[in-house]
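Only one protein chain is missing; all other protein chains are in place.
Chain nomenclature is as follows: A and B, assigned in order of appearance, with residue numbering initiated at 1 for each chain independently.
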Amino acid sequence: MSENIKLMQGNEAIAEGAMIAGCDFFAGYPITPSSEVSEILSAKLTKKGHIVIQMEDEIAALGAVLGAALGGAKALTATSGPGMSLKSEHIGYASMCEIPCVIVNVMRGGPSTGNPTLPSQADIMQAKWGTHGDHAIIAITPSSVNESFYETIRALNLAVKYRTPVLILTDEIIGHMREKVIIPEKDTLEIIDVKLPDVPPSEYKPYNYKSGKVTPLAPMGEGYRYHVTGLSHGETGFPTAKMEVLQDMQNWLIDKIYKNIKDIEKYEETMTEDADILIVAYGSVSRSAKAALSMARAGGIKAGLFRPITIWPFPEERIKELSKKIKKILVPEMNMGQIILEVQRAACNNIVKGLNIVSGEPITPDKIYLKIKEMM
Amino acid sequence: MPKTTIKFDYDKYLRKDTLPHIWCPGCGDGIILKSLLRAIDKLQYKKDDVVITSGIGCASRLPGYVDFNTIHTTHGRALTFAIGIKMYKPRLKVITVSGDGDALAIGGNHFIHAARRNIDMTLIVFNNYTYGMTGGQSSPTQPYGSLATTTPYGSVEPPFDTCELAKAAGATWVARSTSYHAVQLEKLIADALTHKGFSVLEVITNCHISYGRRNKMKSPVEMIKYQKEKAVPNRSAGNMTPEELTGRFKTGLIYEKKDSLEFVEETYKQLELIKQ
Partner (left out) sequence: MDNITEIRFAGSGGQGLILVGIILAEAAAIYENKNAVQTQNYGPEARGGSSKSEVVISNEPIAYPKATSLDYMVALTQESFSKYACDLKDTGTIITDKELVTDFSAAKGKLYIIDMVKSAREELGKLLGLNVIALGVLVEISGVVSKDSIEKALMKRVPKGFEDYNKKALEIGFRLGREAKKN
């Protein structure tokens, strides 16, 4: 037996992943089914000498995270549906001001208070469109406890690298199930840390819309005095209403993510080479889909699985490619049909059907298998 | 030749390329800005060590004009960013500037919780009794009976007393001044900044455009006169009857509690104790 193997909950894996990735600030607000993240960090991140604070609401929690991040923190917050709605305001601010942060959403049913203890995948579109205005977002949907651990590390890295909020969209099943995680040695991991800009303060501009490179965010209090505002701003950070700057700024907020999609996107394919039907599934549902895949293959149906790990930006190029040879696509989701819209867009000449179960019960493999048979 | 006075070099702290400011001619906010700069200068704070956060509204535009680490945040939430950066880097001097609507309506929850925590920061509330930037709507400090675009027949709501609220919620230093009392204001800001714990300074300022115009004080002069005449130094207020105090406000230091538990210090003390 190895000391490095641990059985842990998905939420615990997020907390452990955050710590090993160098997260040094957490602010949260209690909400089921995400509270374990803040409870574990309250007990353990503090022992490393870092701040964990329970704020007065979800808005304040992300506000504190962004304040700390402007001071140079690698900061995280965790929540679920209703809390995510509140955080939307500051997700917009973080996008606009390009402040790195990671927001964990352990999805539960909705709308409104919904089903606090039951799983759901109903916040996929909210993740992309929840805040007002145009922006791009990175969102990750882990499908196991082990992946929750490693994807949290990647989320913190991506946040710093692209100066953007990164969302981890897990669900009640992944968040609360216990599974094996092999904890790596820290020095075997790629960790992207916050660093000072490589120019002196007199030459520093906090934003850069044209060069295609992401300007590092200078931690405040280190000699780089600059202004941060949620108003549309130029490269100096000060508000502007100059039309060409507004266009450049908006282009940049989208381009910095989409032009780097090869670096950001991540997906897994299972038996897609010879498939006649493709299942597109993510998060806990992808596990049911994998089991259904075995059932289908055993039943003589050539099914394949495409599992987005990065759900936003959506890996539409790959879906487009696959759709050229696989004509039927099934998208099972624990919502009324969200990511299927992206799949339909990418595979517009194909038969794309959804399997949508929102009763709070996980989608079982046999239900997916039944739908596969129905489509063949 | 006029007698030479000591001239304060505001340019040292202003981001001149962001000027002119957006405030209306005669607005009191500029007086508060200058008092703030003189207070910071008096305390010899390094510009790199000062963080100013603000929310949304006229007052909240202040950080953009001054050469510190400045964060113009979302409406009402400036204190949450302030708490984040203060907790992460306690060596920084963190100041939040906010209007009455920003601090007490949309940001009311953050206001009372920052006070409850008694975190070592300073909040300056620019109280002009109205939402000036959006054109003069009703505010939580708007006097009973006064007019606003959204209370065209007079406000029927009792207003908040910013200082009483701050004190009740746990702030350990509370004062009030006005944009008329510039000398007192500078001193109170300096005192607020040096107080250990959460300090709240309410500054009655004039919005003659959006508030005064609707309430029989359409010029800055009338509003400044109002500030001068209605102010009652706190030390003399004790000798006045409630009737005499009606329609007036206390100025100067209202409340101070020294040696209270302070959030940053308590937190870091505990972190030291549990550190592995």
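Quick note on the criterion: a residue touches a chain if its C-beta (ideal position, glycine included) is under 8 Å from a C-beta of that chain, and two chains touch if they have at least 3 such contacts.
Keep in mind that what you see is a predicted model, and the values were worked out from it rather than measured.
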(request) List the displayed chains that the omitted chain touches in the full complex. (result) A
(message) Considering the complete complex, identify which of A:Asn11, A:Ser95, A:Thr164 or A:Ser288 is in touch with the unshown chain.
(response) A:Ser288
(request) In the full complex, which bits of chain A touch the chain not displayed? Write them out. (result) 1, 5-7, 32, 116-117, 173, 176-180, 284, 287-288, 290-291, 294, 362, 364-366
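Definition applied: only the chains that are shown with their structure count from here on.
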(message) So the centre of each chain is just the mean of its C-alpha atoms; given that, what is the distance between chain A and chain B in Å?
(response) 39
(request) Write out the stretch or stretches of chain A touching chain B in their complex. (result) 24-25, 27, 46-51, 53, 55-57, 59-73, 75, 89-90, 93, 220-223, 225-231, 238-239
(request) Please name which positions on chain B make contact with chain A in the complex. (result) 15, 17-18, 47-49, 51, 53, 63-64, 67-74, 77, 79-89, 91-92, 109-110, 113, 267, 270-272, 274-276
